[in-house]
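Heads up, one of the protein chains got dropped from this complex, but the rest are sitting where they should.
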Amino acid sequence: MALAEPVEAAPPGPTASTDAAGLGRARAWLFVAPGLVLVAIFLVFPALWTIYLGTTNYELLGERKVSPEFVGLDNYTDTLADPEFHDSVVKTLLFVFGSALVGQMCLGFAIAWMLRTAGVWVRRTVETVVLMAWILPGSIVGFLWYAFLSEDDGTLNAILPVGDSAWLVEHPMWSIVIFNTWRGTAFSMLLFTAALATVPPSQLETARLSGAGGWQQLRDVVLPNIRGHILTNALLISLWTFNDFTPFLITGGEGSEILPIYIYKTALTGQQQLGLASAVSLIVLLINLVVALAYLAMLRRRRVR
Amino acid sequence: MAGIVLERLSKVFPGGVRAVDAIDLEIADGEFFALLGPSGCGKTTLLRTIAGLEAATSGTLRLGDRDVTRLPPGARDVAMVFQDYALFPHMTVLDNVAYPLKIKKTPKQERYARATETGESLSLGELLDRRPAQLSGGQQQRAALARAIAVHPQVFLFDEPLSNLDARLRLEARTFIKRLQRELAVTTVFVTHDQAEALAMSDRMAVMEAGQIRQVGTPREVFRRPASVFVANFIGSTPMNLLPATVADGAVRTGGVELPVPDEYAARLPSGLDVVYGIRPEYVRLDGATGTVTGEVSVVEHLGTAELVTVSTTAGEIRAVVPDVDEPAVGDTVGVTFSAGQALVYRAEDGALID
Partner (left out) sequence: MTPADVVRRIGFYTLLCLVFASFVLPMLWLVSVPFDAKPSLSVSVPDFTLGNFETLADNPSAYKSLLNSVIISAGSMVLVVSLAALGAYALSRVRIRGRDALLYALLLLSSIVTGTAAIVPLYILLDELQLLDSHTGVVLAMSGGLLPAALFILKDFMDTTPRSYEESARVFGASPLRILVDVVVPIARPGLATIAVWTVVQVWGNFLIPFIAYNDPDRFPAAVRMFTFYTEAGQPNLLLISAFSLAYAIPVIAMYLFVSARYGFRFHGGIKH
């Protein structure tokens, strides 16, 4: 963001006062306070409250709403024994591994790699189209895929030579994995495009002069150089995919009960067991925490190097 | 119109860094005063403390007859021109120049009249409705100056005013600013790391190191009689010759050679004292084959109409400035003569001038 002004002066040294407008500490706190209050009420408090709620049998309606009881760790033991929960965990792992780690990363990398040698217009067109899939609102892409995969009238069935299938009903997990790959590849593509640009051309040229072919250059020069990017990207998109609710918009949650949908169903459908759902939520939040911390640690290590 | 008086002024940063260390200084009303020194010496911090952007840790600061030590920056009646000019990019030149008057609540008509007048006096008349980005470097500087002038402050503070201009423009700007300051007769303090600039523009200057003032004086005084080895090293386009020597029998000797000193030193050199003999290359002559000491020419550097010749002698590496017609060749043996009257003797122990 170039600001229109003459050569910037060096800032007055690390020990000079940075309070340029003379705000003062009191006013600074005043400025920061409203934002902090908002975040405290709508982000911090709910997160902490989850811990308490997970130990009650709070439900949305009826007696258990008015006077919920403390049930200790019952919610947790019930959950961990629940076969539906196990099923959900398996589905979630499949979803994250299949659509994020394999799908988005590989496809994103492949596209970034190929586009390096493509012409300007080809690159712009492909990038735009991939990007569109990412920036369109979730409800719209949800419907587009609902229509695309529709048994009666969907475009996929129309163009495939084999007989019409009810993709969403018969293969819900495949549907959401392919969908999410399509949806999120743009991020990996952009990230790898930037990462590939940091590979020193001189190293690639050295390899080429030594006789290394395309695959070998990839293996010996490119991948080692962007290893850090691969790791941080993997962590980040795994975190996002793990918490993604969008598949609900395509399958309505049937046959594809990944954890986000499992929590939703427990909390707001059927018996509407908010206490139980809070317990599961806490498990998910803790997993998120671990992944996020790993991500930050990776970032810091990359920056130091 | 106001003089500036600093009494034991200090600025200590959290962590103990004494950026300004108990400075005593008096700047006369209307004087053009330079703060000179290497980076990190505290000159910018001192300027910012005078402005009020840094709060002094201890000591007092007076502008005219007011004690402004605890006053906020806006109440001190000073105007500061920053190194990057800080012209607000979203305002026209005219609005920029009028801005300080707007803060002081000058009525609209009057402030635009004053701004226009000031702008025109600095040849910005045609450019008043342009944005800063559309101006050249020199024009931007004049606009920043106009903004400082229009508000008629008691003191001008300039932070490295010329460093953002390219070399050719810098020389023109030097003359321009000096003339301007003379006309306005407003007390001006400017910070620079360029000793030539300080020597050329200031009425008096202070050479700073590590938060303290090492010497205050007119350019001539500081150039002719640097008060310490540090100042001697810092001032002058060509580095002063600084030869380690010892006093023996009332004379300064090194490498088997007696170095000539002015008569006034006669009584003041205790025997056995380790000293540093200082003499500017401009006062060293290479006359023929004999002299105080002889040696071999090792380097010849071309300076334009003169040459900077380095001669290896038993007294050390001696530099002399020689007119280009007398240019010796590398490897020649020459005799080195010193103008005794220009020599300075410093105590080796603390670098201070012996006088």
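The chains carry the letters A and B, assigned in the order they are written, with residues numbered from 1 in each.
Quick note on the criterion: a contact is a pair of C-beta atoms (placed from the backbone, for glycine too) under 8 Å apart; a residue touches a chain by one contact, two chains touch by 3 or more.
As the structure is a prediction and not an experimental result, all values here were calculated from the model.
Annotation: of A:27, A:86 or A:301, A:27 touches the absent chain (contact as defined above).
Considering B:53, B:122 or B:177, the position touching the chain not shown turns out to be B:53 (whole complex). The residue from A:169, A:223 or A:292 that touches the chain not shown here is A:292. Residues touching the missing chain, restricted to chain A, are 1, 3, 5, 8-9, 11, 18-25, 27-32, 34-36, 38-39, 41-47, 49-50, 53, 58, 107, 111, 114-115, 117-118, 122, 125-126, 129-148, 150, 152-159, 182, 187, 190-191, 194, 236, 239-240, 243-246, 249, 252, 259-261, 263-264, 267-268, 274, 277-278, 280-282, 284-285, 288-289, 292-293, 296 (touch as defined at the top). Remark: the residues of chain B touching the chain excluded from display are 51-53, 73-76, 78-80, 82-86, 88-90, 99-100, 103-104, 151, 157.
Convention: only the chains that are shown with their structure count from here on.
For this pair, chain A with chain B, the centres built from the Cα atoms lie 58 Å apart.
Here chain A touches chain B in the complex through residues 3-10, 12-13, 15-17, 20, 22, going by the rule given at the top. Residues 13, 15, 17, 19, 40, 44-45, 48, 53-55, 72-73, 82-85, 87, 89, 131-133, 137, 140, 159-160, 164 of chain B are the ones that touch chain A when the two sit in their complex.
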